[in-house]
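Removed from the display is one protein chain of the complex; every other protein chain stays in position.
Chain naming follows the written order as A, B and C, and within any one chain the residues start at number 1.
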Amino acid sequence: MEKPTAIILLSCPDQKGIVATISNFIFQNNGNILDAAQYSAQPENIFLMRIEWELEGFSIPRGEIAKAFSPLAEKFSMKWDLRFSDYEPKIAIFVSRQTYCFHDLILRHRMGDFRGDISLVISNHLDLKLLAEQMGMKFRHYPITKENRLEQEERELKELKKRKIDLVILARYMQILSGRFVDEYRNRIINIHHSFLPAFAGGRPYQQAYDRGVKIIGATSHYVTEKLDEGPIIAQDVNEISHKDSVETMKLKGKDLERTVLAKAVRLHLENRILVYGSKTVIFD
Amino acid sequence: MEKPTAIILLSCPDQKGIVATISNFIFQNNGNILDAAQYSAQPENIFLMRIEWELEGFSIPRGEIAKAFSPLAEKFSMKWDLRFSDYEPKIAIFVSRQTYCFHDLILRHRMGDFRGDISLVISNHLDLKLLAEQMGMKFRHYPITKENRLEQEERELKELKKRKIDLVILARYMQILSGRFVDEYRNRIINIHHSFLPAFAGGRPYQQAYDRGVKIIGATSHYVTEKLDEGPIIAQDVNEISHKDSVETMKLKGKDLERTVLAKAVRLHLENRILVYGSKTVIFD
Amino acid sequence: MEKPTAIILLSCPDQKGIVATISNFIFQNNGNILDAAQYSAQPENIFLMRIEWELEGFSIPRGEIAKAFSPLAEKFSMKWDLRFSDYEPKIAIFVSRQTYCFHDLILRHRMGDFRGDISLVISNHLDLKLLAEQMGMKFRHYPITKENRLEQEERELKELKKRKIDLVILARYMQILSGRFVDEYRNRIINIHHSFLPAFAGGRPYQQAYDRGVKIIGATSHYVTEKLDEGPIIAQDVNEISHKDSVETMKLKGKDLERTVLAKAVRLHLENRILVYGSKTVIFD
Partner (left out) sequence: MEKPTAIILLSCPDQKGIVATISNFIFQNNGNILDAAQYSAQPENIFLMRIEWELEGFSIPRGEIAKAFSPLAEKFSMKWDLRFSDYEPKIAIFVSRQTYCFHDLILRHRMGDFRGDISLVISNHLDLKLLAEQMGMKFRHYPITKENRLEQEERELKELKKRKIDLVILARYMQILSGRFVDEYRNRIINIHHSFLPAFAGGRPYQQAYDRGVKIIGATSHYVTEKLDEGPIIAQDVNEISHKDSVETMKLKGKDLERTVLAKAVRLHLENRILVYGSKTVIFD
């Protein structure tokens, strides 16, 4: 069992003394820094940092760290989050008819590849109801039509809040979320798109790739924003194809990409390794 | 020294008996098939083939093979080309101010990585004049303005024809060629674009990639058509980047991609391994 | 539903006329060749070929094709196999305690990613008994000790034959098979090794990779031979790592490699795309 750690993710205007001040804060409270990484985004002049230290031996109790850190954060005008490595985030998976990403996430979770509590499955179809319930997850069915979309979203949001969901994973969920929904879960909705974005955004990317005759296909995992397929990219990967590949064999090869890229993005998020600034991510891995 | 071979590249409506007929033609004339590869494009129902056999021992003299093959080609309504592996294609390189692809091609050529006679360098700048001439190539300077573009292209075409140029390589040549020019060298102009097409077509692709926050950059080599950056793709490759990469370091990493992808496309073309159908390529490698 | 095809995989001493003779055989019996690929291995002078044609309309009934092809095969001293695309090979999966490759294969199979009948699971542990049986597979438990190894293998072989198993997949099966076992299933046992062979053969490859400080890890799928980790390689893939990776995170990243590389090898085998010559494979994909 790994020892619990505290992690601060922060961003602020770049200026002298930030690293010194933060590392002093931890050192003077008898903390042992396990990892520290920083990035200065130019020309925006934004300083971003992830710092992780052991809770064991730290002189401030975990419940009071936030309060103790606040004055320092204010001094530098930081946006910041404090996380604890032993917290189990509550996860909801949204899925439509393609279920391989869902199955893959479940399998990885059961194997212990990432931490978290997958407590809710939401779908506009019923295919996974039996399986999800057998595995002890709540399954909610919200069929979507043009007319009821916003209404159903409200129900989804209510369910998410009721269950205190921290992270929404769109595991091949083929409905577009409204701005209101996105806003409630800003930088906490991860989607997998089956192309190398920004190429082939929108529908049927493998067909588009086939028609264009590309020699490489890809998959992209990103946070969802109001603009379809334009959110901050977390992870991408690609695979070589050739003229011999049909749309069908592309889909087959693409599945592997989608599964590994989505899983990578989820793992990075759950390990608190992602900071978003503007329309981009900084990955401290 | 490798033994000379004959290569036929052909396409025709798919139907029974094509492979049998062609392989019989070669076998009955005492030819030894070294390589044969085929592809049937669906739903277009186009059959494409590359077949290569040794000239040594073949009972038809090389000058008469085309004539002997013609009736067979007509029977199947083929579009076809006959090539000989010991022919040295005449190559013109077009280049603007970024010269690393030019240098790379020259170096590979001198090392014997591909066959061909690089006899002409055309540029809208004078930077390479001295070097090209020192290395025994003709250098032609055609500065381009909005007004003189078509006029200069005519001069370029005249020069290409005078020197019987077979292949034009745009090694980071930043001028757009007219439809007339493209038409004269259909499927014989290879361009390198510094992005993973169709993402980031047009100008400043690394800046575009930086702004979008992608995690992978690429390069694409393609035949030039009337539509900018939309010609049949020959080769692509990619490289991982991270938030730490600036536009400058992307350019640095991108150079390696551009050089290797362009060189790969040129080699495939010179080895007669590329067939174009519609807006796509079939690569028999 | 795809139309059923016949596939011949053959190897013989290279000589003139093989392609012509085989394609004539198919053409004269009214067959439509869908794919033909060949390779001439030098300096061994061995010709290898895969040819696939539609059964529909072929004038020889499928039960008599082998007999009709035999004289031609004898003439060229071929080693050859005739396969039909609609045959469902019977598959046994051997597994020890690491079960992610097993789960992955099952999931892919259920999604229809490859054809075949996974009818038997053999393990030296009991972990998967319940699950395998729930999914309708036979589960056989053969615990292995130094003393009983050959004895247990005999039981395994008997079970394989009783169930007419065509293909054995070692999905992280940690026991070494005897020469006798291998001989019974020559080129029909596929193993996944969790390193980029020939680097880090033998036990604990991730620990070996960590100790050596490599920057890339890999996985290798190969046919099993008498010599441990030295059989003909079918597929390999790699992933970048860095000094930040521990043995644990290497294992995590390696799992993805192992799963996709093993699945790729299994798919190539089941689609009859692999020919073995000497200690190597020819992959007609």
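Keep in mind that, in the parts below, contacts are C-beta pairs under 8 Å (C-beta built on N, C-alpha and C of every residue); 3 or more make two chains touch, one makes a residue touch a chain.
Computed from a predicted model, the values in this text were never measured in an experiment.
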Can you work out which residue in B:103, B:163 or B:212 touches the chain that's missing from view?
B:103
Of the residues in chain A, which ones touch the absent chain?
16-17, 19-21, 23-24, 26-28, 30-38, 40, 240
So which bits of chain B touch the chain we can't see?
100, 103-104, 107, 111, 113, 244, 252, 255-256, 260, 263, 285
Interface with the unshown chain - residue positions in chain C:
39, 41-42, 196-200, 211-216, 218, 232-238, 242-244, 246, 279-283
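Just so it is clear, only the chains that are shown with their structure count from here on.
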Numbers and ranges of chain C residues touching at least 2 other chains:
none
